[in-house]
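One structure coming up, written as structure tokens, with questions to follow.
The complex appears here without one of its protein chains, the remainder shown in place.
Now for chain A:
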């Protein structure tokens, strides 16, 4: 599923230990801490590799996440809002990541702008419960999706660079 570069990036993200979802009041705060630790490490790694490409933050109880991701294409930076809820069945099931502003622009999306992850992502996630967390979701779910879809959307004129658009 993933190329060597992705594999290397992912192997550097620390794995999580606590198997707990948002309904587990006792253990969820611990899981949430681990999520933040892994995300912080992943962002720091991306920065060090000059490949910083997303930010995320959650509400206080960690059930709703939002942020931005960006994608550089032909030296121009395209930025998109990202959002998702943590499902009650997390981490047995991965959250459904949405990029709402692209809703209706690509067939590889479900209603509400939820990105369509490949057939391979579900088995990959299932095999790594509970060790994979949100950082892995970003690296193995959202990143490959953006890499395929955004250049295509730009070439079709469905995504236009903001400055170019206003200028």
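In this text, a contact is a pair of C-beta atoms (placed from the backbone, for glycine too) under 8 Å apart; a residue touches a chain by one contact, two chains touch by 3 or more; residues count from 1.
The criterion applied here is as follows: contacts and distances are computed from a predicted model.
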{"item": "Chain excluded from display, named as in UniProt, from \"Lysosomal dipeptide transporter MFSD1\", \"Ubiquitin-like modifier-activating enzyme 5\", \"non-specific serine/threonine protein kinase\" or \"LAFE_0E05732g1_1\"", "value": "\"Ubiquitin-like modifier-activating enzyme 5\""}
{"item": "Options A:87, A:100 or A:151, residue touching the unrepresented chain", "value": "A:87"}
{"item": "Touching residue (missing chain; options A:5, A:27, A:122 or A:160)", "value": "A:122"}
{"item": "Interface with the undisplayed chain - residues on chain A", "value": "11, 14-17, 22-23, 29, 32-34, 36-40, 43-44, 47, 55-58, 63, 85-89, 92-94, 96, 107-111, 116, 118-119, 122-123, 126-127, 129, 131"}
